[in-house]
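A protein chain is absent from this complex, but the other protein chains hold their places.
Letters A, B and C mark the chains in the order given here, with residues in each chain numbered from 1 onward.
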Amino acid sequence: MSPSTETRSSWLSKEELETHRARMPIVYVEAVPVRVDTNGTVTHFGTLLAMQPDGTISRAVVSGRVLYGELVRDALVRHLEKDLGPVALPRLPPSLAPFTVIEYFPDPSVTGFHDPRQHAISLAYVVPVDGDCRPSQDALDLAWLTPEEAVSEHVRAEMTGGHDRLLRLALSHVGVLP
Amino acid sequence: MSPSTETRSSWLSKEELETHRARMPIVYVEAVPVRVDTNGTVTHFGTLLAMQPDGTISRAVVSGRVLYGELVRDALVRHLEKDLGPVALPRLPPSLAPFTVIEYFPDPSVTGFHDPRQHAISLAYVVPVDGDCRPSQDALDLAWLTPEEAVSEHVRAEMTGGHDRLLRLALSHVGVLP
Amino acid sequence: MSPSTETRSSWLSKEELETHRARMPIVYVEAVPVRVDTNGTVTHFGTLLAMQPDGTISRAVVSGRVLYGELVRDALVRHLEKDLGPVALPRLPPSLAPFTVIEYFPDPSVTGFHDPRQHAISLAYVVPVDGDCRPSQDALDLAWLTPEEAVSEHVRAEMTGGHDRLLRLALSHVGVLP
Partner (left out) sequence: MSPSTETRSSWLSKEELETHRARMPIVYVEAVPVRVDTNGTVTHFGTLLAMQPDGTISRAVVSGRVLYGELVRDALVRHLEKDLGPVALPRLPPSLAPFTVIEYFPDPSVTGFHDPRQHAISLAYVVPVDGDCRPSQDALDLAWLTPEEAVSEHVRAEMTGGHDRLLRLALSHVGVLP
């Protein structure tokens, strides 16, 4: 049995993907994993230390492409499971409206959000995770940061491409920006 | 030991409450309880059949006052537990921004949202509940409605005071309005 | 002087565009133009009668692609000017967070939002316009609908691909769903 057209077309060769990246904005989803207490207040923000698209080893949140034929919700679940493991139990929000849209450009001066590979338009969500997080082998470390730690100079220095700013937007959205 | 000032003042006599209701808008919270599937899509909307402020026995969502000194999140948890029982496991959203603000007036012609007792300003949330719901004795019935059922003429006829409209706003917010 | 790489790559040949459409989700923006009164309440919703991608002549809102290298805000302004003319004076929202994300698929059964050409992920906004609207030559008609008209069977029958549903989501978002 041959794979469906939809499945085949989501597997682009490296060369094909680069052609698209030079011609069209690419749709991304980003999820800021959080721990919440019993009344829903966010207490900690998850960040992964890993090799980033810009070649640095730095901290970022869960992030990845939406494939052809894939629902945004399914892309979010797929990337959360890939980065946090199969038992993280992410709680996707009931509304698909992202709390913000991040625009990454190869030119870092356009928006301050930088991706050397592409023009990416990223739908950003805050996602509570209740389960046990087992970061993938690609990640060197998963750290759960308090709001104070998340805005500290130390942590900001570990983030590139505007990810420190994305993290502060998430803190603001959930009302815990110190 | 005497109760704290904060606690005492939240227990208004019936007469005192009526004085306030005639002079100031009263802050309410409303929670539309929902069931979600694994990728966060809302599948069912919970409604309680109970005696309403307008004297009818009709369907509504979880609703109640915010007390003096009480956090909005704590008021939401309190009313959810009161109406759905202690093991409903509500998942409050990480952001406190309501998806809409409902303005109830004693005069039903102002906004179409009607509360004969008061001018109420209500912060409305959609709240996934994962646990076992045991409606309080005040409720005759807790029904979980599909989106199609929630907008049906049958269900709309069971709601008063604009609650059918609130339910449709919640369906829209989570993207499942048929 | 030759055009910049960015400009060139946004002009895809018809063939190139079709290749991309078969391989990647395409980013769209949609704007529901509205008239508001002095306190910001929405009174009318603008819809354009025009040839749609599905080959029908039907009603829709302002819609179009985000180009490579283009900011989402600039794409919104460009499509609003293209469809409503240069003196419509659109008031883009201060936040870029869309009120909803619409997912169009070639298969109408996936989400109910249908685009025979492509998998499109569309960021949807409500945009007050204060100025004089002069619809482009492509449009046969620009109609300003009251909330009651917007949800009427008559108007819904003039919309295809889920656009009637998008319009009702916009009515809900601004709190005027009848």
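Assorted remarks:
By our rule, a contact is a pair of C-beta atoms (placed from the backbone, for glycine too) under 8 Å apart; a residue touches a chain by one contact, two chains touch by 3 or more.
No experiment lies behind these values; they were computed from the predicted model shown.
Considering the whole complex, the hidden chain is in touch with A, B, C.
Within the full complex, the residue among C:Gly64, C:Gly85, C:Gly112 or C:Pro128 touching the omitted chain is C:Pro128. Contact with the chain not shown here comes from a single listed residue; of B:Glu103, B:Asp130 or B:Glu149, that residue is B:Glu103. By the touch definition given at the top, subunit A reaches the unshown chain through residues 100, 165, 168-169, 171-173, 175, 177.
As for the chain not pictured, it touches subunit B at residues 9-10, 12, 16, 20, 22-27, 66-72, 95-101, 103, 105, 110-111, 119, 121, 123. Subunit C residues in contact with the hidden partner, per the touch definition given at the top, are 34, 36, 38-42, 71, 73-74, 76-77, 91-96, 99, 126, 128, 173-175.
Throughout what follows, only the chains that are shown with their structure count from here on.
For subunit C, the chain with the farthest CA centroid is B.
Taking shared numbers over all numbers used, the subunit B to subunit C interface scores over half, which places it in the same class. The chain pair sharing the most C-beta contacts is A-C. Taking each chain's centre as the mean of its C-alpha atoms, subunit B lies 34 Å from subunit C.
For the pair subunit A and subunit C, the distance between mean C-alpha positions equals 27 Å. Across the assembly, subunit A contributes 71, 95-96, 99 as residues in contact with two or more other chains.
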